[in-house]
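Only one protein chain is missing from this complex, and each of the others stays in its spot.
Up next, chain A:
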Amino acid sequence: MTLSGLKTWHRVALSLCVGLALWHGVVVVFDLPKFILPAPQLVAETLWKSRALLAEHAVITIFEVIAGLVLGATIGGLTAIWLASSKTAEVLVRPLLVFSQTIPVFALAPLLTLWLGYGLLSKIAMALLIIFFPVTSAFFDALVRTPSGWLGLAQVMGASKWQIMRQIRIPAALPGFASGLRLAAVYAPIGAIIGEWVGASKGLGYLMLLANGRAKIDLMFAALVVLAFFTLLLHTCVDRFCVKILNQHR
C-alpha cells in the first residue's frame, strides 16, 4: 500500500509517530538532560499526573480564545460591512485600520493588562485584537468585489442599497469571511497566550511561564501539548462551520 492511499487520520497518526520517534532519538543520541528537552514518555507521564492542574488552566485559556474569537469575528464582520457600505467610512477609517497594523499587536499586551487588569478581559481583548484585522480585511475585500452583473441586475430591479448589501453582497462575500475565520482560529490562541505571558494568574500561558521558572520543563511541554491539541481541534471545528455556511450559500 502506498502512503497516499492512507486515510487522513491514519496519515496524521503516522506523522505523529515519526515526530515522536525523532524527538526520542534526539534525546537519546545527544543525551540531553530533561531540563533541556524531556523525552516524550516523560512528557506523557506528566500530562497524565498533572491532568487536573492542566485542565484547570486549559479551561481558562479555552474560554479566553473562544470569547475572543466570537467577539473578534462579530466585530470584524460588522466593521467590514460598515466600511463596505459607506464611502465616508472607507475613506476615513480604512487607512486608520491599515496604519494600525504597523503596530505589532504584541506590543499592546502590556497596555491591555494595564487598562483591563490581570483577569480574563485583557486576554480576550488580545485575542480579539489579533484576529480583528484578518477577519475585517478578508471580508471587506470580498464585499467590494461583488460581480458587477449582480449589482446591475439588483439596481434595475429597484433594490435599496441595504437590500443589495444584505441579499447579494454579504452572501456573495461569505467565502471571504470564511477564509478570515479560518485564519482567526489559528491566531486567537496566540493572542490569548501572549496576554497570559504578560500578566496573569491562570491559563496555559501562565502555567508555561511558571513551569519554566521552576525548571519543570516536562510540565511546560505538557501544557504545550494541550495547547497544540486544542488549537487543532478549534481549527477543525471552525473549518467544519465554514464548510457548512458555504454549503448553504453555494
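Keep in mind that, in the parts below, contacts are C-beta pairs under 8 Å (C-beta built on N, C-alpha and C of every residue); 3 or more make two chains touch, one makes a residue touch a chain; residues count from 1.
Going forward, contacts and distances are computed from a predicted model.
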Matching the hidden chain's UniProt record against "Sarcosine oxidase subunit gamma", "ATP-binding cassette domain-containing protein", "PqqA peptide cyclase" or "Isoquinoline 1-oxidoreductase beta subunit" returns "ATP-binding cassette domain-containing protein"
Of A:G5, A:P104, A:G149 or A:G213, the residue that touches the missing chain is A:G149
Which of A:A39, A:I164 or A:C242 touches the chain that is not shown?
-> A:I164
Where the unshown chain meets chain A, residue by residue | 147-150, 152-159, 163-164, 167-168, 171-172, 174, 248-250
